[in-house]
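For reference, the structure I am asking about is given below.
For this view, one protein chain was removed and the others were kept in their places.
Let's turn to subunit A:
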Amino acid sequence: MMQKLRRSPALMLGLAGLAFFVVLGIVAPFIWTDRAETLTDQTHLAASAEHWFGTDALGRDIFARTMVATRLTLLMCLATTAIAAVGGIGFGAAIWVGGPRVRALGQRVIDVLISYPSVIFALAMVAILGPGVGTSIVAIGLATCPAFARLTTNLAASIAGRDFVSTARLLGVPPSRLLRRHILPNIAEPLLVLLSVAFTVSLKALSGLSFLGVGVQAPDYDWGAVLHKGLEGIYLNPWPALGPSLVIILAGLSGGLIGDGLAAAVNPAAGRKRGYRAKVEALTSVPAYDAHDEDALAVADRLSVVLPDGTRLVDEVSFAIKPSEVLGLVGESGSGKSLTAMALAKLLPDDLTAVAGTLKVGDLDLNGRPPAGRLATEIGIVYQDPSASFNPTLKLGGQLTETLRKHGGASRAAAAEQAVGQLAAARVTLPEQRLKQYPYELSGGMRQRAMIASALLTSPKLLIADEPTTALDVTVQAEVLGLLREANERDGTAILLISHDVGVISAICDRVVVMYAGRIVETLPIERLRAGEAEHPYTHALLAATPTLHSPVDEPLSSIPGRPPHPAGRPAGCAFASRCPLARQQCHDELPVLTVTDTGATACHALHWDKEVLA
C-alpha cells in the first residue's frame, strides 16, 4: 500500500517534524533531566541565554522541562491513539459483521457518542477515576473511539456493496475472513489518514486536560502540565507559557501535515500533473483528406488533442461534415471519439490542448477565440448521461431556456414557449409541466429527449451527440435515434453521432468515420458499412466481432487478439499492426496515410499491395 503513496512536500515536512520529536523524546531525558528537576533558588527568571524559556516557581529550567516532557507526551498520544484505533475499528467492524439489526443499533450508539465533545466525556471520567496519566489516556482514547467506529462502518458499507464482497459471500467465505481480507485492506488508507488526525487531536486533548490541572499530576509532567505551571506568572514573564505552547503547536502542525499529505496521497485525483505547456510538434505538411471540401459545414484538418507532456491522445485526424449530413464516429472506448468531438465544440478539459491546421464549424474559426454566445447557439451537444448534463438542483425550465435568454436575446415567456414546442417535437409527454419539474423527476429516456430538445432549441448548425443512447433501453434507444434522424430531416441540422456500436451508427448515419487508437483508419459511406464491405482490416475485425440477429450462430464470433496501444505508446507505424492478420514489416515501420478510394478513404498499406490479399 505504501509504495502507492506519492510523496508530497507536506507529507515529507510532517514526517521530518515527527521524526525530530521522536528523537527528542528518546534523547531529551538523558540530557536535560538534571536541569529540569533540580530545585534552585533562581525562581521566576525571565528568558535568557542560559534559561531559554526562563525558570518556574521552584527555580527549574522550563526549556529543559519542556524537552524532557516530550517523551511522556508522545507516549501518551501513542497510547491514546492506539486505544482509539483498536477500540473504534474493532467496534465499527464488529457492528458491521453483526448483521443489519446490530448495525442499525450500533450506528445509533455511535451517533450519540460522537455528538458529545470528547473533553466533556474525559472530564467526567476524571471525576470518576481521579486524575493521572492512565486516566487521561483511557479517557481521551475512549472519547476518540466513535470517530474511528463511524468511519469504519461507513467505509465497510461502501466496500460491502462491491461485487467482490457479495461474490465472496456466495463462495462461503466466513465473516472474519471477509473482514480481514476483503474489507479492511480496502479501507486501510482513509483509516491511516484518520490515525494521523487522531494523533494530533489527542495531543491537543491530553495537553488540554493537563493544562486544566486534571491531567498529568506532579511529579510527572507532560507539555500540558509544563504549560499549566508556566501560566502562573504569565504577566510578568510570558516565556514559561509561550515555550511549551510553541512546542505543542509545532508537534500538532507536524501531525496535521502528515494527515493532509496522506489524504492527498491517497486521493488519486489530487496533486497530479504539474502542467507545463505542450511542446506542439509541427503539423505534417499535406492537408489531409476532405479538408479542402469547400462546401463542408465543419472541417477538422490534422486535429490533434495533446496532453501537457506532449502525448497525442488524438493524432492528426481529418474529416469534414457536410451540411445536413449525419456523420458517424465509431470506435472502441479510448479511441479518441469524445476528445475529437469536444475539440470541435471547444469544450476540452483545461489540461488538454487542441492543435489543428483548420478547425471550423460554419464560419466559426475554432482555432481562434470564437465568441461564447455563438459557440453556445451554433453547436448543440447531447451527452451519454443526461443526468450529468442537467443540474439536478434546478428546474428544467430555467436550464432549457438559459442559452436562448442569454445568447439568443429571447424574453422569458418567448423562450419558454419555444422550449415547450421543442419538447413536444421531441415527444416529451406533458411538455408545459416538465418546465416546472426537476431533472430527477423524468425517466432516463424522457431526460434524454429533453436534452435533445434543449440542444436543438437554438437551431444549431451542428449537433454533436456523444453516445446519446448508450445508457438507454433498446426500445428507447430506437426512439431517440428516430428523433435525431427526424431533426436532421426536418431542420437540416447536421449531426456528428458518436458511438462504440456499429449497429447504432448504421441505423441513422449517412457516412461513417472509424477511429482506432486516436487516429482515423477509414471513412466510408454507410451502405458499405451496412453491407460489411469495409476496406480496413480493423473495420472488418470490428464488424466480425459484433453479434447480430442474422449472422450465423454456430461458429463463435471472431475476436481481435490483444488490446489497442495506449496513446503514449502508439507505434510510429500502423497502430493496428500488432493485432492485424495482414501486417507486414512495412506496417511496423511506416505510418499509413488516409488514401482516397472509390467511395471513401482508408489508411492501410495493404491497399497498395496485391489486391488478392484483402479479398
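Here is the rule we go by: a residue touches a chain if its C-beta (ideal position, glycine included) is under 8 Å from a C-beta of that chain, and two chains touch if they have at least 3 such contacts; residues count from 1.
Definition applied: contacts and distances are computed from a predicted model.
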item: Protein name as given in UniProt for the chain not displayed, "Xanthine dehydrogenase subunit XdhA", "Electron transfer flavoprotein small subunit", "Ferrous iron transport protein B" or "ABC transporter ATP-binding protein"; value: "ABC transporter ATP-binding protein"
item: Touching the absent chain when the full complex is considered, from A:Leu78, A:Val97 or A:Ala168; value: A:Ala168
item: Touching the absent chain when the full complex is considered, from A:Val317, A:Ala450 or A:Leu483; value: A:Leu483
item: Touch with the omitted chain, as defined above, among A:Leu11, A:Ile464, A:Val504 or A:Ala534; value: A:Val504
item: Touch criterion as defined above, residue of A:Pro9, A:Gly130, A:Pro185 or A:Gly213 at the omitted chain; value: A:Pro185
item: Contact footprint on subunit A, counting only the chain that is left out; value: 162-164, 166-174, 177, 181-182, 185-186, 332-333, 427, 444, 473-483, 485-486, 500-504, 506-508, 530, 532, 541-542, 545-550, 553, 556-560, 563
